[in-house]
Structures are given as structure tokens and as C-alpha cells.
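My structure is below; once you've seen it, I'll send some questions.
Apart from one protein chain that is not included, each protein chain of the complex appears where it belongs.
So that you can tell them apart, the chains are marked A and B in the order they are listed, and the count of residues begins at 1 in each.
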Amino acid sequence: MHAANPIALDVVDIECLRGDALIFEHLSFSVSAGRVVQILGANGSGKTSLLRMLSGLATPTAGDILWHGEPIRESARFHEQLIYQGISVGFSVSLTVRENLEYALAIAARGAQASTARALARVGLTRYHGTLFGRLSSGQRQRVALARLLLVPAQIWLLDEPLTALDRAGKELLEEMLLGHVESSGIALVATHQPLGIPPGYLQTLDMDRRTAC
Amino acid sequence: MIKTLHKYASPMHFHAVARAWSAPLLWLAAALFLAGLVGGLVLAPADYQQGESFRIIYVHVPSAWLSMFAYLVMAGAGATSLIWRVKLMDAIARAAAPLGASFTALALATGSLWGKPMWGTWWVWDARLTSELLLLLLYLGYMALQSAIDDRRAAARAGAVLAVVGVVNIPIIHYSVEWWSTLHQPATITRLGAPAMATSMLIPLLLMALAFQLLFFALLFIRVRSELLEFEQRASWVREILRQARSR
Partner (left out) sequence: MLNPALVAPRPASFAILRREMLRLYRRRGQLIQPPLFFVLVAVLFPFAIGGDEHLLRALAPATVWISVLLATTLSLEDIFRSDQEDGSLEQLVLMAKSLPGACALKALAHWLSTPAPLIAMAALMSSVHDLEADTRSALLISLVLGTPVFSLVGTIGSALTVGVRGGALLLALLILPLYIPVLIFGAGAVRNATLSTATGSEYFFLAGLSVLAATLAPFATAAGLRARLS
């Protein structure tokens, strides 16, 4: 049992309105450094909306999201520490795997924490580095997203359904990566209904249906 | 001062203010309309050159002014919403658009009516009429964008960007249309301009302009109220208002 880590991310009483529909309201929870938060919930419960708000793409209609006490809206530091993976993983189908990864690194402008070759090797896509992304299967596409996580340094991982289409080996790889990430004091918020093989000491659950966070 | 601004920027408060002021403004506008129309249609002398038909300027010129003013309100509200994230401004911008479009259409219609006796046709490619037409298209584009985007707030913000882009373009459009019309219209043809104005003509015009202005604000308040109710439909104050309306 490690000593309590300082609260890194603080979500205070946020509300999500999409047009006229209320997705969720009065949602509050905190995440300390070195934690994986698994976000559970039925379709439409607001998992994606929550992740988009945490990334800064969307703004909560009420409440605040704080990173080390600072509202994320005003924190440039927050955005420099972030990586977001939406349901559409965000790669171009007419670029090769390597070109896509190099582009991701270039726009993040943070330097790479590994070489592209090593990242591809770890996710098992070395043979496909010159393949057009559009030619890959959906499982392989998900693995390219994993390679991006290995390459772009980020303290905060926001992952929306990262296990989609991954086979068991891929799932274990992601769990390994998550563990490595939180052991280095990173945080990760992962929306998935599949059980995550993360040791309980590192794992927090947020249930959007019952809005209990533990 | 900032505190008062904050207070009135709250949708609930503004709604109350708008409700209180709508009727008085309408009455005042009606009174001024009466004064202006009597002054312009009855009391003011006929124009030396254009005869009785010039009297349409008492409607045409103020509605043209208002068509521009409404766009400024729309763009200003949009800019405020984007920069300072004041929710009320979204409602004001959306409310102003159909009003501005109506005033523009009125200016075009009265411009046509004015031109018919002079030029013999319902439409000429006069610089000012053409600019008004393009302004109408800008309004219609804004409204089309609003209806195409489902999420009301995202639509308002996208519209705000469009309105600010439009407001920057309006002087450019005016100038280029001017330039273009001087190429094809010899200077001798009478432009759709107001004749030299005697005081007896000017006063009714100003009265009408003021009347239109008040009418605009009255209608704006009425529209903003319903926009606010839609934007804030989850808020308790809205539910209270709807409950009261239902129980009446």
C-alpha cells in the first residue's frame, strides 16, 4: 500500500448537456497520480462526453475540472501532458503506419520517448510500418494507437474504448502498458466495460450509471 | 459596475428585465411611428424632384439602418459569447438574426417600390440595393447554419464565428459593390439616395428611425425571452415560469 499520492485531477460537480438532453449532472470525483480509472456505464451514459470534457475538447455546462488545482481551461501545462484516444483512433487512412506515427509525434511536439521501430516491434506491427493505415484490420489499427501511446510522452491518458477489436494478446499488452504508465505516476482514464487486469491498488472505478466512484 | 453587468448577464435576470420592458417599448415605438408617419406622409412637403414617391424613404432608410444595426448586435453578441463565454449572448445573437433579416427584406422591398417610378423596373443593380441583398444573404446563411446544427449551443458558437467574419466582410462588400457599380452606372442616373433634406423632412425621418430602433429592441426582447427559455430549459427558474404559465 503506497502513501496517498497528491490529487492530480479533480472533477467538481460537472454537468453535461447535449442540446436539450441532460447526459449527467453533479458528477464529482478525484484521481491521484498513479491510478487507472475505469469508466463504466451503459451506452449513452456519458462516458465519451466525460472523456471529451477531460481532454478539453468539450466544456462542462456547469462545474469545473482542475489539474493540480488549476482549471484545465487555463492550464497550458495540462494540454502538454495529455494524450486522448477517441473511439475513432485518429489516424489517416491514406498514410502509412509510420507516416501516421511520425505525424502524431510532430504535432505533439514533445519529443519521442522511444524510437518508432521499437514501438512498432512492441505492438507487433513491424512488418506493417509501410502499409497504408486503411489496409489494416481494426485490431491492427487499435495496435497503431497503442504504438502512439508508447511514443508520445504523456502523464494523462484518456482512452475511449481502447479494447475494441483487440485480441487477447493486445488486451494484455494494453494492461501491461497501463501498469507501466501508472507505476511511473501517470494517470489513465479508460472507458471500457471489459474487465481490466490492473492490480486493485492502482485501479479506481467510476460507474456512470450509478455515479459511484471508488 | 462589473457586478451589475454580471447580474444582468444572468439569463434569469435578463429574462425578467426583457419581460418588463417589452410592452412599454412597443407602446413607445407605436407612438413614435404615429408621429413619424404623420410628419412624413402628411406634414412634410413633397420632394421637388421625386414627388410623392420619395415618401417611402421614411420606411426605407430606417429599415436599412436597422438592418445594419441588427447585424452589429448579432456580431457583437457573438464576439462577447466567444471571448467571455457569456451564455446570454448566444440567445441575443440568435434572436437578432431573423429580425435583421426582416428589416433587410423590408429595406429591399421598399427600395424596389421607390425605384419603380424612377427606373421603371422593380430591380436595378444599384450599389446600395445590391449591398442590402448581400446582407440579406449573410443573414440567411447565419440562420441556415443555426438550423443545420442540432446542438443549440454549438450552433450559437459557430454562428458567432460566422457573424464576426461577416461583420469584417461587410465594409469590404460595401466598398467593392460601390466600385463595381461606378463601372457600369453613369453618374447621371439618379441613385437611390435621399434628396437634400429640409428640416421638415428630416425630423419625421429621425422620428421614424427612433421608432424602428425601439421596435427592434422590443422585438429583440420578446425573441430573447423565448430563446432563453429554450437554452435554459433545465433551469429551475424556467420550470417555474412554465409551471405558472400552465396553471393560468
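By definition in this document, a residue touches a chain if its C-beta (ideal position, glycine included) is under 8 Å from a C-beta of that chain, and two chains touch if they have at least 3 such contacts.
These figures come from a predicted structure and were not determined experimentally.
S.K.: Touch as defined at the start, partner being the missing chain; which of A:36, A:82, A:136 or A:191 qualifies?
M.R.: A:82
S.K.: Which of B:160, B:205 or B:238 sits in contact with the chain that's absent?
M.R.: Of the candidates B:160, B:205 or B:238, B:160 is in touch with the missing chain.
S.K.: Tell me which of A:58, A:121, A:179 or A:203 is the one touching the absent chain.
M.R.: Only one listed residue reaches the unshown chain, and that is A:58.
S.K.: Would you indicate which residue among A:112, A:125 or A:173 is in contact with the undisplayed chain?
M.R.: If we include the chain that is not displayed, A:112 is the one touching it.
S.K.: Could you please point out the subunit B residues that touch the chain left off the display?
M.R.: 82, 134, 137-138, 140-141, 144-145, 148-149, 153-154, 157-158, 160-162, 164-166, 168-169, 172-173, 175-177, 179-180, 183
S.K.: Please output the residues of subunit A touching the missing chain, sorted low to high.
M.R.: Contact residues on subunit A toward the absent chain are 55-59, 79, 82, 84, 86-95, 99, 102-115, 132, 153, 155, 184-186.
Operating definition for what follows: only the chains that are shown with their structure count from here on.
S.K.: From the mean C-alpha coordinate of subunit A to that of subunit B, what's the distance rounded to whole Å?
M.R.: The mean C-alpha positions of subunit A and subunit B differ by 47 Å.
S.K.: For subunit B, which residues are in contact with subunit A within the complex?
M.R.: That would be residues 150-153, 230, 233-234 of subunit B.
S.K.: Taking the complex as given, what residues does subunit A use to touch subunit B?
M.R.: Interface residues on the subunit A side: 17-20, 22, 61.
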